[in-house]
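Let me begin by handing over the structure; questions about it come next.
Removed: one protein chain of the complex. Kept in place: all other protein chains.
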Amino acid sequence: MSTMVLPHEKQSHAHHDDRSFIQKYVFSTDHKIIGIQFLFMSLLFLVLGGGLAMVVRWQLGFPNQPMPGGGFFSEAMMNKGIMLPEMYNASVTMHGTIMVFFAIMPLLVGVWANYLIPLQIGADDMAFPRINMASFWMAFVAGLLMVASFFVVAGPANAGWTGYAPLSANPEYSGVHTGQQLWCLSIILLGFSSLAGSVNYITTIVNMRAPGMTWLRLPLSTWSLFITSILILLAIPVLAGAMILLFFDQTLGTTFYQPEHGGQPLLWQHLFWFFGHPEVYILILPAMGFVSDIIANGSRKPIFGYKAMVFAMAGLAFLSWVVWGHHMFMSGMQPMLGGAFMVSTMVIAVPSAIKTFNWLGTMWRGNIRFHSPMLHAWSFVALFVIGGLSGIFLANTPIDIPLHDTYFVVAHIHYVLFGGSLFGIFGAIIFWFPKMFGRLMNDTLGKIHWAITFVCFNMVFWPMHKLGTMGMMRRIYDPTQYPHLQEATPINHTISLWAFALYGAQIIFVVNFFWSLFKGPKAGNNPWEANGLEWVAPSPPPHGNWDGELLTVYRGPYEYSSPEAEANGTDFILQSEKPSSRQGAPGMAPAGH
Amino acid sequence: MNGLFPFPENISTYGGDIDTLFNAVTWITGIVFIAVEVALVVFAIKYRARPGRKAQFVHGNDRLEYFWTGATFVIVITLALVSRPLWNRIKEPSQFPSPDLELAISAKQFEWNVTYPGPDGKLGTPDDFTRRSQLHMPVNKKILVTLSSEDVIHSFFLPNFRLKQDAVPGMHIKAWFEATKTGEYVLGCAELCGLGHYKMKGRVFVHSDAEWQQWQQQQAATALAPTQEATSAGAP
Partner (left out) sequence: MDHAVEQMKVDERLEPGVHVYNMKFGMWVFLLSEVMFFTGLIGSYIILRFAHPEMWAEPGKVLNVPLTGFNTFVLICSSVTMVKSFAAIQNGDQAGLRKWLVATVGLGALFLSIQAVEYYKLYHEGFAPSVAMYKAAGGPLYGATFYTMTGFHGAHVTIGVLCLIFTSWRAFKGKYTATSHAGVEIMGLYWHFVDLVWIILFTIVYLM
């Protein structure tokens, strides 16, 4: 509930619900429905992005052999089923773009910020439900534009997800015109959607927490989404500006990024990465938040160093503004600057260390229940560390000289984005699925899916470090062209086989997801025996979330195994449970002491 | 580390230092990596839920917090400071050694045009000549190249030299290297530059002194008779 309540703002929809089907499920202003809409949309994009990765892997593993199903593509892309560079470059570009902007980003923010924030802070909806609805539909149209670009003449964008100008600015160089323009428009529109969302999330968290829900009693998921929203709020407008200039270069004949008439190619890179590095933290922070919730729940222990965890996220967010140059060490940017960016980038290891060691601390002396969300959270830590540590190599300027734009970077990306973000997302989906749909996902299938994914993932991406040091460049259609990459051919071949297995294994998840949606065992309010407010609401929560009941918060979200809980004969205690007066103070203190 | 993360054979003067630094970072991160993964596995086994077990109710430990924050800070700052001189030595133009030979390299979709000085040893004179996607150089000589591009961004990548530098249209970027071994090596393009990015490669020849003299004179002689190649890329 907001505090300074203007009369027209306080409406409780909890009691009767006479909205039509369209109002309820299509143009819904209910934060939960919007979250679920984002979930389905971004899972579809995840499947598409994964499919494009398979196209990429086909060419790298089986260069110049006809691709199964290759006959379906136009002749501009495939020659008798054999992939052309046009197809390869477009697939890499769209794989990166779709994964980053349309799969992972909405899966982290669009889905969970919408779904979880009001539930975790005890509000009945977002501050601006209608803007929230608009945010989803803008993202939807942006997605349509991106998909449409596959069907235009000359195909979709093919200048990489980073769209470096002048390649992206001038169709003469890339061979793609409409596709590249749609790419710009789609991302600009998605940017508006994210902005609308983040204004909403920030306002909601600041103003609509339930009584007693102080800042230091917020679950770390909500904290991470709050910090992420600030990053989105400040980073996306810069990207929008950069994209608009690029769009003008493409359509109006301006030359912001083309040097013949005074433009500057490096200007694009500075703008893009000024956005881009905060963006990669947008892509990891929410996952860190979910994982913190899940690890504490799995370990049945308070999160270790709650305050340090919050400060570390704030520190990551702050530092992310001053490190963008580490993507430009080889770009011709002044070497002096490169040296400075190396120092700032390395310092990011410090808040990351705080996070990592506190997760370990949380598991230490716990009573760990390895339900499938916990397995995913556990592998998040295991794999994020690998990606983070490979980041230290890249951040080191002299070492980045041979490694920049090689598969070492590709390995780094996937360890943080797949091993990190996507494992976090899998965990979050399984963890909050019962709240969303009222039914539990199957734990055994979840574990099988986890195990296969974990193994295949490492078999695909670990060897890429080696390809990188061998000197295999990114975004090359045919590595066999290079004499120094002859030894890479068998490695690429095996990687591709594992990648197909990885993609195939996701079917288990899809089956589990849909089967459980209809047939899964009914979940009660609190199947994981957790403490957060979302577990007070019925599963799934009704419109208005709380059945009109007003919650008050008495303690932090991680008071597992506290004496107070034990007095109840359990090892968890809901944040909203009234303390009995016989109990002493310990449970009352905000988390972090 | 060479089995785990093999680099191509190093033949440049500074490449060895990069490899050493790489190995040092591999050790540091390797230790952190093993420590974290071992802890994860040990905790998973040791503290797994069993009937009758109870989790310990603790909220953290400030001392530990200071310890790992401080330790990480010291390690990474030291690493950064230690690495800077090498970076400056390779990339900072004011610290470049004085060159024995200067070349101008102009990239365009999808070829590297290397302009060599003629007998006068100077670039920008009429006796210069240009060879497409062939980089010749004498061994044990400091070579200074000026990179430019005619269209999009390319990246001049010499895996055996541990050198990479983007060639950006509208900019003239300098880079240097010195080969320590004769032979034929590879030049690649490391920045996505269009449909032919994958085949934008060149051959690198490191000659002995005598061989180099001979090659240069021979090429200069044929170049004096106007050829089509000589016009394709001007001096910087």
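Going in written order, the chains are labelled A and B, and every chain counts its residues from 1.
Here is the rule we go by: contacts are C-beta pairs under 8 Å (C-beta built on N, C-alpha and C of every residue); 3 or more make two chains touch, one makes a residue touch a chain.
Predicted, not measured: the structure shown is a model, and the values here were computed from it.
Looking at the complex as a whole, the chain kept out of the display touches A. Touch with the chain that is not drawn comes from one residue among A:I33, A:A53 or A:A127, which is A:A127.
From the set A:Q23, A:T162 or A:T254, the residue in touch with the chain omitted from the display is A:T254, counting the whole complex. Screening A:A134, A:I227, A:L271 or A:M333 for touch with the missing chain picks out A:L271. Contact with the undisplayed chain is limited, among A:V56, A:M83, A:M146 or A:L195, to A:L195. Residue-level contact of subunit A with the missing chain is found at 2-9, 127-128, 195, 198-200, 202-203, 206-209, 211-215, 233-238, 240-242, 244-245, 248, 252-256, 261-264, 267, 270-271, 274, 552-554, 578-579, 581, 583-585, 588.
By our rule, only the chains that are shown with their structure count from here on.
Spacing of subunit A relative to subunit B, judged by their CA centroids, is 32 angstrom. Across the interface of their complex, subunit A is touched by residues 4-8, 17-18, 21-22, 25-26, 28-29, 32-33, 36-37, 39-40, 43-44, 47-50, 53-61, 64-65, 68-69, 72-73, 75-77, 79-81, 83-84, 86-88, 90-93, 109, 151-153, 155, 157, 159-160, 162-166, 168-171, 173, 186, 188-199, 201 of subunit B. Of all residues in subunit A, those touching subunit B in their complex are 85-86, 89, 158-160, 164, 166-167, 173-175, 258-260, 263-266, 299-302, 304-308, 330-332, 335-336, 338-339, 342-343, 346-347, 349-350, 353-354, 356-358, 360-361, 363-370, 378, 381-382, 385-386, 389-390, 392-393, 396-399, 401-402, 404-406, 465-466, 469-471, 473-479, 481-484, 560-563, 571, 591-593.
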